[in-house]
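The other protein chains are all here in position, but one chain of the complex has been omitted.
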Amino acid sequence: MKTFATSLTDTVTRLQKIRSQTEHICKPLEPEDTVVQPMIDVSPPKWHMAHTTWFFEEFVLKPYLPNFKVFHASYSYLFNSYYNSVGNRVQRAERSTLTRPPLRDIYSYRSYVNEHLAKLLENPDDRNLNEMMPVLELGLQHEQQHQELLLTDIKYILSTNPLLPIYTPAKTSEKADHVPATFLDVPGGIYKIGYQGDGFCFDNELGVHEVLIHDFQVMNRLVTNGEYLEFMESGSYTDFRFWLDEGFSLVKTLNWESPLYWIKQEDKWHRYSLHGLEELDPNKPVTHISFYEANAYANWAGKRLLTEFEWEAASQAYPPQQGNFSDSNLLEPAAAKIGQHGLVQLYGDAWEWTYSAYHPYPGFSTAPGALGEYNGKFMINQMVLRGGSCATPSDHIRTTYRNFFHPDKRWQFNGIRLANK
Amino acid sequence: MKTFATSLTDTVTRLQKIRSQTEHICKPLEPEDTVVQPMIDVSPPKWHMAHTTWFFEEFVLKPYLPNFKVFHASYSYLFNSYYNSVGNRVQRAERSTLTRPPLRDIYSYRSYVNEHLAKLLENPDDRNLNEMMPVLELGLQHEQQHQELLLTDIKYILSTNPLLPIYTPAKTSEKADHVPATFLDVPGGIYKIGYQGDGFCFDNELGVHEVLIHDFQVMNRLVTNGEYLEFMESGSYTDFRFWLDEGFSLVKTLNWESPLYWIKQEDKWHRYSLHGLEELDPNKPVTHISFYEANAYANWAGKRLLTEFEWEAASQAYPPQQGNFSDSNLLEPAAAKIGQHGLVQLYGDAWEWTYSAYHPYPGFSTAPGALGEYNGKFMINQMVLRGGSCATPSDHIRTTYRNFFHPDKRWQFNGIRLANK
Amino acid sequence: MKTFATSLTDTVTRLQKIRSQTEHICKPLEPEDTVVQPMIDVSPPKWHMAHTTWFFEEFVLKPYLPNFKVFHASYSYLFNSYYNSVGNRVQRAERSTLTRPPLRDIYSYRSYVNEHLAKLLENPDDRNLNEMMPVLELGLQHEQQHQELLLTDIKYILSTNPLLPIYTPAKTSEKADHVPATFLDVPGGIYKIGYQGDGFCFDNELGVHEVLIHDFQVMNRLVTNGEYLEFMESGSYTDFRFWLDEGFSLVKTLNWESPLYWIKQEDKWHRYSLHGLEELDPNKPVTHISFYEANAYANWAGKRLLTEFEWEAASQAYPPQQGNFSDSNLLEPAAAKIGQHGLVQLYGDAWEWTYSAYHPYPGFSTAPGALGEYNGKFMINQMVLRGGSCATPSDHIRTTYRNFFHPDKRWQFNGIRLANK
Partner (left out) sequence: MKTFATSLTDTVTRLQKIRSQTEHICKPLEPEDTVVQPMIDVSPPKWHMAHTTWFFEEFVLKPYLPNFKVFHASYSYLFNSYYNSVGNRVQRAERSTLTRPPLRDIYSYRSYVNEHLAKLLENPDDRNLNEMMPVLELGLQHEQQHQELLLTDIKYILSTNPLLPIYTPAKTSEKADHVPATFLDVPGGIYKIGYQGDGFCFDNELGVHEVLIHDFQVMNRLVTNGEYLEFMESGSYTDFRFWLDEGFSLVKTLNWESPLYWIKQEDKWHRYSLHGLEELDPNKPVTHISFYEANAYANWAGKRLLTEFEWEAASQAYPPQQGNFSDSNLLEPAAAKIGQHGLVQLYGDAWEWTYSAYHPYPGFSTAPGALGEYNGKFMINQMVLRGGSCATPSDHIRTTYRNFFHPDKRWQFNGIRLANK
């Protein structure tokens, strides 16, 4: 695992803030909301709450806090996610059977682990500190990843309910302005790709290496709902010419006709969000589309998606501006505003699908032991997304951050930015 | 629908008792327990609570209480089960997505409907009474059916949890005596089959008709765990000779090696029950077996199962005695006792698989409208079971009562009684 | 196994006739037609040809012909159907992978076995004769069953081909007359059910027993295409009221809107048959319908299906007349003719769905060994059909003959006769 400088005081503060943020996210939920799993990709919120806690118990408290007793002997089995090294675990598809332990026990579990982490950090053993701090930081980053999943999973869970419940009311309902699309030049050349700083990063960002980029142009903002609607209304969902073959099959099999969460009522398109059902705003960024839809849109528009290397090069040419992250509590992507310059929405709002498979960088290597399972084993059949979304914590993102999903996934806040030759 | 004599006071008393019994059954549950559906046959307890309430709202209050306003406009959609006549409904497999309305709303719903039923019955309109009372009675019988399902569904839900939680502690832990199996004669002849009384019965018991029965013998008690264990240990689960072909395929596909809920730990068989995991008592009746297993057992034992007509004839020859029903709160079948005469356990303890398909009696006809959908449309591919179980309310059973399940179902308290030529 | 009188000369003649009939049926086929399995219920014709031959090799030649050498060591494995006793076998779903041995080898196999059977019968060992003759007869009956399956499987195989090939040209194209439906009385009483003769019958017809039948009426002929069309055109395929619940689900899942093989072209209904695509004749019997459709039709018509006991009683009251069997080479059900009396089409034309589950008769027992596996293990989830069809050999049928299929099966020549009251 990468080691890096970090301050103990900072970590204590961040630990408190991040751990309580998870509970803040779950506050509006009913106990029943926290246990179901309406599709395989979604995890029950209770599971997220327990699993992020288990991470600290398993990888920090057990090895580093002397005489630590686990909260419950079975929790390691119940709340391990995919770490084969740590032993047996509940299979992903069976997470929704875990009605017990009840939610209040999970809150107790969280408190118990928080208290013991506080105790550990009050009086740390200097010899362990260098080894432990990166693991602790990984635990925090891991919890932030699950915070994003919590929001998208809650959205999915509530959306399957015929009552279309409101998770939290919208902060504002003003309509967005129309900002025209333009294309900005990115000069070709040899770019350094991968994380070069001395803070935290994931193993998949390491293996800094040079990549030869060719001249190209990049769109100033994300594709909007209105632009996507044009694509839909031109009959594109039934026109094979724009689609990858597997995507077109999927469209037919699953009867896709619009992004996820779009609902037509009385001839008007609406969109379900964490604020309930709202009329579609044509100037806001389109999200909840698969890679197949993003790519078909690009083909229809006569453009293409960026590669992840082009995206990173673009972020060097046009450094990202203040983004709309989960900290804003908007919980929806915001529209670009008239008068903004450079690459708007490069950070936040919506993850941007790239036409790059999620593969190892040259020299990629995994850490030994359970934590080495973190990223490498998923490096097949998934596509890279860049830039973070409105559900990402602002201090969790970097321009080198590589998110990844299978090309058919739609329940994340994923959007489209186009490249031009 | 069959009409029958009933007293208004009795009905008011039973309504109160039966409705509160449902809540009593759900009391030990966590909210999370009430929303999940770990297999398609199981319904979420919250759904049972709401659906039984919806029945009264839809079929009693809406037609008969003037100016009645439904509790919530969407509940008819949410909590209809299979009544095509009543409009759209949530599909069975999607019942587990209903995290909302939360449990407390369902309790409010139940109170609301109870109060309006009380109001309706305080001051009934004489003209409607004849028409309404049978529907009300059907609602009560319907709720009792769901009480049995509640217990078996709760058992299944909790059993899928690795913690094997206790629903309610056992009342006793004494071991049962061994009672030898004997066979009692039932004389052949023409028997009247079907309900002939003037109380309530389901439409599928009507069409009283004569059936010619041939001489046979019937076992004095249910088959025990110990007897079934012998069958298992003789290698029968891998010996095709005892099995119906579809049953044997199932055994191989699903890796069945024992009844549902049997778990081997440290070389000893245990059984999960609503009281948690317990060591197997060899003298208690075997339950949670499919028709395939019951029939294979009978073949192995050189006997056979009864037909439903033979069962009913046997109950005329040896009227059933005091049974172990849900009223006893044992929630497990009890063992036969030394010194009992006649057909022990004919009522209660375990439903007895018969080798009769669930088909219409001669002259069977369905009521018009939604309530006519009740029983007739399930008359294919299911086998009849008789006699009630430890999860059946004692005032819900009759010797003419026809329960029915597909031959592969194991989550009910189903057991085996043998016939001899 | 039942023993019965039979003459050696007769058997030799029948053996020759029946064995060559199988080859006659396969003559119009291309080698490719003989290997495919477009659905799980259909077996490749080459498999039928080999399997019926294997039966004689395994159960007659191996035990009774001294020094007999099998044709090929692997054929027992390849062409066993479902006899668990005989060892491993190719699974049903994998029969279509058997491109080898090629068709000409199967013909050689048939000749080889025929020649050895002839040799065996030329000079039979008197001590074995009593034991062997019933097995030989069973082999012939078994081959006749497969002849019917051959015709229905060939029909299904060819029907999946977009070219809709003709198996054999129609012998005639005259239109049928309209014969009105009437209902004939069958008096109630105690009837003897089951085979009482001294010829061959299957084990499932044994256990002759008395059954009490109640007065009823039976339709004089089979339901016609025209009558069924009325049912279709009244919207019945989308009206749940007429359907068993599992049937209605199936209708929706599989998009059934008409019997199998019905195709609408230019607003006219056509029917694919072994003679190719033909315009629908409204006066011919409807076939290729499931039990669900037969029962829904009966409900729609305000009638019901017979039980198998009623059917057998009716055949005692109105003995069957000359039937349209496979011997006629029509290979389609023929229409009733004006002026016919009694129960027309009781024999031949189309198997008649009854509302009786295929269960054992009282006292049913299976023969020991492999041949005992013949019928008993299928006695679940299937419905009885009676009377034979246009694909049944005329000397294969009896009034006590019990055919059986799952209620969703449509590829056999199955039809509808109604009961009243």
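Just so it is clear, A, B and C label the chains in written order, and each chain counts residues from 1 on its own.
As a working rule, contacts are C-beta pairs under 8 Å (C-beta built on N, C-alpha and C of every residue); 3 or more make two chains touch, one makes a residue touch a chain.
None of these values were measured; they are calculated from a predicted model.
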| item | value |
| --- | --- |
| Among the chains presented, those that the missing one touches | A, C |
| Candidate in contact with the missing chain, chosen from C:157, C:193 or C:232 | C:157 |
| From C:36, C:70 or C:370, residue that would touch the chain that is not displayed | C:36 |
| From A:20, A:234 or A:381, residue that would touch the chain that is not displayed | A:381 |
| Which of A:68, A:107, A:183 or A:240 contacts the chain that the document leaves out | A:240 |
| Subunit C residues that touch the omitted chain in the full complex | 30-36, 38, 46, 74, 77-78, 90, 94, 96-103, 157-158, 160-163, 165 |
| Residue ranges of subunit A at the interface with the undisplayed chain | 82, 84, 190, 209-212, 214, 240-241, 243-248, 291-292, 355-357, 359-360, 362-363, 377-381, 407, 421 |
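Simple rule for what comes next: only the chains that are shown with their structure count from here on.
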| item | value |
| --- | --- |
| Chain contact graph, described as a line, ring, star, complete graph or other shape | line |
| Angle (degrees, nearest 5) of the CA superposition of subunit A onto subunit B | 180 |
| Reference subunit C; chain at largest CA-centroid distance | A |
| Whole-Å gap separating subunit A and subunit B, where each centre is the average of the chain's CA atoms | 47 |
